[in-house]
Every structure is written in structure tokens, then in C-alpha cells.
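Pasting a structure here, questions to come.
A single protein chain has been removed from this complex, and every other one stays in its place.
Showing subunit A:
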Amino acid sequence: MADITMEAPAAIFRPGTSDKEIEAAALKSIKRRKQVVLFWQIAILIGSLGLWELSSQMNWIDPFFYASPSAVADRLYDWAVNGTTEGSLWYNLGITMEEALIGFFSGSIAGVVVGIGLGRNKLLSDIFSVYIKAINSIPRVVLAPIFIMIMGLGLASKVALAFIMVFFVVFANAFQGVREADRDMIANARILGASDWQVTRTVIIPSAMSWIFASLHVSFGFAIIGAIVGEFVGARFGIGQLISIAKGTFDAAGMFAAIVLVMIVTLAAEYVMTLIENRLAKWRPQQSLDTH
């Protein structure tokens, strides 16, 4: 039939280019790259801390204002072992975390519910959009004094501030996520027999999920900000209160120590959130390796 039929010759590779060798080389280069990245990350950390310590020791910068890594570490150790002027460090940290976590969870749940509710209902969203814009344009921290005046120095005022900071970020993303849901996918679900609630549950919420998660990363930081700013303005305990006292006594090491503490906590929370997100988003395509 055919004019010419080609016999397939066995593939001949130049030395060092067989599949196995290329795979081994790729794995090796990935491993090396990871090591290089890690090396530089550690080098920069040690370098900058070392420079800070050195400048402080040599009095290039005033240790009274700038403290030094060793002084900060000493202070953290002292706080951890002997407690702070305001009681145990863990108690203070616990107070701040409690305020931030309650604010974070209540704010993000409310944000998701309201965002999806308004996203699904055009009339309500048209009516409320102007108010949401107006409230959103208030810089949230200016609400701290009002909340403290109304709700007192305790937990409630800080939770309220954390809540309001988290709510708008999550709300905006959930709302946008609902709006971006694929119209064909919604039509498909409806024709397959889904009720309005089933459409919301099986199409709208999953497709808004990646938007919502993007906002949760940012908003945990916001919840911490809310709690700490609230404590600055007026509180009896908490990390913000520790910073405030350190400021009052010109205790630079104390301020830096509190900052380091908050940083560690936020990083840990971020890590946990990424783990949860990866579990939930296992349906998403992953990037394949490129063999260079």
C-alpha cells in the first residue's frame, strides 16, 4: 500500500544522555540547588545578625536604642525563665494569641458567609456595596480607642479589632471568588439537577476556596496586628502591653524580644495554614520538573 515504509531503528544516545543518566543528573541538580538556597539563607541570617551584634559591641550604633542580638536573646531567656513584670511570658503570649485567634476565626467565618451571601444575591450586593466601601475606607486601627472605650480593657475590645481587620479582607476575596465562578460550570450543575443550595455547596464554595485561602494567609497577620494594636491602646496583659511597657522604660531589648516572639508565632501559623491548603487543593495541577 504505502510508497515507503520506515523501519524504526533502535534509539542511539550520545554517551551520558540515556533516560537514567538524565534523571540522575536532574535529581542531583535539584538537590544542589536546594543546598545552595539553604546555604545563602543561613549565611544572610548569620551575616546580618553578626553585623548587628558587632556594630553594637563596637558602639558603631548606640546599644541603648538598638540593643543587640545577644541582649534580645538574653531578654527572651529571662522572660521565659523568670517571667515578665506583667506575669509569665506564656500567659501574656496566650492572651494575645487568644484575642488574635478568636478574632481570626470569627472574622473569617463571618467574611466567608457574608461574602458568599452577597456574591450570590445581586440585589443585596447592590444595596450594601456602598456601605461596605464606606466602612472599608476607615483605617481599622483608629477604631481601637472606640472599642476600648465601649468594651473595656479586656478580651472583647481586642477581639473586635482583630475581627474587623480580618472580616473585610476575607469578605472581599470570598465575594470576588463567587463572582469568578465559571458560568458554564454553574449551568452544568443546574442542568444535572442541582438545587440552589447544591450549586452553592458543590460549585460556588469550592471555586471561591482558592480566593478565600489567599486572603486567610494575609488575614492571620491582620488578626495579630488587631490584637497588638488593641493592647497598645489599653490592656493589662499581652505582647502589645509588654511592648508598650518596654517603650515606657526605654527597654530596646524588650521591644525586639516581643517582636521576635510575634514573628515566630505568625510564621508557625502560616506554616500550618499552608499544610491545610495543600491538603484541600490536591486537585490542582502541579508544575512538572524541567530537565535542564
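Throughout what follows, contacts are C-beta pairs under 8 Å (C-beta built on N, C-alpha and C of every residue); 3 or more make two chains touch, one makes a residue touch a chain; residues count from 1.
Basically, contacts and distances are computed from a predicted model.
J.: Leaving aside the chains on screen, match the unshown one to its UniProt name from "CbtA family protein", "DsbA family oxidoreductase", "ABC transporter ATP-binding protein" or "TIGR03943 family protein".
T.: "ABC transporter ATP-binding protein"
J.: Could you tell me which of A:A194, A:A214 or A:M273 touches the chain that is not displayed?
T.: A:A194
J.: So one chain is hidden, and I want to know which residue out of A:A73, A:I132 or A:M185 touches that hidden chain in the complete assembly.
T.: Looking across A:A73, A:I132 or A:M185, the contact with the absent chain belongs to A:M185.
J.: With the full complex in mind, choose from A:A144, A:V178 or A:V203 the residue touching the hidden chain.
T.: Considering all chains, including the one not shown, the answer is A:V203.
J.: Can you list, in ascending order, the subunit A residues touching the missing chain?
T.: 182, 184-185, 187-195, 198, 202-203, 206-207, 209, 282-285
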